[in-house]
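Sharing a structure, written as structure tokens. Questions coming.
In this view, the complex is presented without one of its protein chains, the others remaining in place.
After this line comes subunit A, so read on.
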Amino acid sequence: MDYFGQLLANGLVLGAIYALAAVAFTLVYGVVRLVNFAFGELFMIGAFLTTSLMLDEVSLFGTPVPMPGLSFPLAALLAIVLTAGLGVVVDRIAYRPLRKAPRLAPLITSIAVSVVLQSLAQTIWGAEELRFPEFSLAAYPPVVLFGSIYLSVMDLVVMAAALLAMIGLTLFVSRSSLGRAMRASAEDQTAALLVGIPVDRVVGAAFAIGSGFAALAGLLYAQTYGFAHATMGFLPGLKALTAAVLGGIGSTPGAALGGVVLGLVEALGSGYLPNGSAWKDAISFVLLVGLLYVRPQGLLGRPELNSAGRGSLLGGAVEMQGWLRGLFGRFDHALEKSAGHGGKVALAALAAALVIGALVPSDYWLRILTTVVIYGMLASGLNVIVGFAGLLDLGFVAFWAVGSYLTSILFVLVLKDGFGIAPQEMWWLFYLNLPLGGLLAAGFAVLLGTPTLRLRGDYLAIMTLGFGEIVRVVAINWVGLTNGPMGIRGIPLPEIFGIPLASPRVLFFFAVALAGVVLFLVARLVRSYVGRAWVAIREDEEAAEAMGVPTARYKLYAYATSGFVGGFVGVFYAHYQQYISPLNFSLFENIILLMLIVLGGLGTFIGPFIGAVIWIVFLQLAIDIPFVQAHPETRFALLGVILIALMLFRPQGLAASARVDLTMRGARAKEGASDEPLGRRAQA
């Protein structure tokens, strides 16, 4: 009972913090239907600001700067106000121009904003933890309940603050004029505008309040755990989002309930399950996946929220002007044709890659190019599900991990360590593992895909995110299978008849050959009836269903294809890197892959590779900038800024004019002819 009571108390404190941050997600989602991933970072910034304001001196950009040394309540208040202001600025710059953009654009932008804020925080406050200062309130002796449950005064403050903030917000939303305007804007923005509600300002207010809540949660978290750190917002941000979804996103009481449930489950799970504290992150996501499976709208949510809304995830491509369009358009069109008939163009592309491979003199750049090809292949796999079938997948890295771990475990842990067989003797196994890894990952994908079939849009994204995190946590904690966080070393290079393919040039050619296989496979599928079904689902799932497309089956095909590519490339990746660890398969990698296809153009064949070239080459070039050398994390900030700019000016990606459209040839010509003079002809 004592132990249980203490866990219960701890869970409530943690739950109060999750609930506060969950409110931020739920409030903004309710008004603009945007999952603002950047709240995790605003949480972190709230913590940093409070900590800094309470100290007498803080090291910013590596130089000591005097600080006011405020008291805790004053510092907290100021930090909340500043973070709220930052939230409004972020909305104004990054989200407001995208209100009418395809749904994926603001989501990607919010991830990019998140990356930018995290990198900036690391540049400003450094990579070290900033200790939360001692203050009088925290130094009081703990309160003892029932003789055995210890709660610090600050624990009580956390719970009281959360309770008051929730009640205040609920009253504000239900009673005040601005709150009413928020609810009206949430229901129907056009109607809200027509009755004279300044919707932009109302949304700005929602961002301000949400950011304030995130900051409050962050500073309480920092106080509870005693530090602030640039990456501290990532996991709590995901947990808060999980809590918001658990409760039913869009509902404030739901967020509170979800937060408390999550806090309790985590505290009790880590207290009672064997090795529970290691698994506690997985517990949250298992809870999420399980709940979404049985009740997609969350505990208190309204069912209609689980609908993607009409219209495309991607939206129509605005024509791009100038030479870029011609360049990408022609290239992609060539690839598209190559899938339908004749390998001439595909061979030309292959030859171009081979010539580049043969001519690049330095091994250094050959390795970079190989990385480009690997990321391009992985992004192509993700593109099947996101770009062609229109299902946002944030758990794709799991498939990649499955392929990598399969071959690594077989070669290193089973053959070498288990049976003492040198990899050279079984070199052919690698070639067997390529399709095997692909099939295993495809099986996983179908397994993971099945429960998500009921979900749409953002809910789907969050569930796949949960899956990805579960796989990563398993990879870290199932040490017997995966070697845990140590990773697996000594994975052999690919060989042919006992001759290792050690030269970077040969490995590059090998990667290009695999890319040819992947592109051929994807292109064949996309140009078939399967691809047409995917695009129908992407453009309007309900209409596709009404037209007799068995959407569930084709969605699973998309998962399977995507999973196969992930596993297939994963096998090569493991042998190419010769070392893998769970760090290689984080959500961040998934986000990078998503950024690559968005950068290059969703639903195109060449887009993923264009994105990969830009990203990897950019990373390499940025290394030479002196400021970036001093602060390596700013590379990510720069990429984030580029991505935000791209989303603002061309949300459909660079190569989107090459979007594979599946109209028959001939039908397209007719459509073009009747474009403008329709009226004139009707009158004639």
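Just a few scattered comments:
To be clear about the criterion, contacts are C-beta pairs under 8 Å (C-beta built on N, C-alpha and C of every residue); 3 or more make two chains touch, one makes a residue touch a chain; residues count from 1.
Operating definition for what follows: contacts and distances are computed from a predicted model.
Per its UniProt entry, the chain excluded from the display bears the name "ABC transporter ATP-binding protein", taken from "Heme lyase CcmF/NrfE family subunit", "HEAT repeat domain-containing protein", "ABC transporter ATP-binding protein" or "Phosphoribosylformylglycinamidine synthase subunit PurL". Of the candidate positions A:134, A:187 or A:542, contact with the unshown chain belongs to A:187.
Against the chain not displayed here, subunit A makes contact via residues 177, 180-181, 183-184, 187-188, 190-199, 316, 318-319, 678-679, 682.
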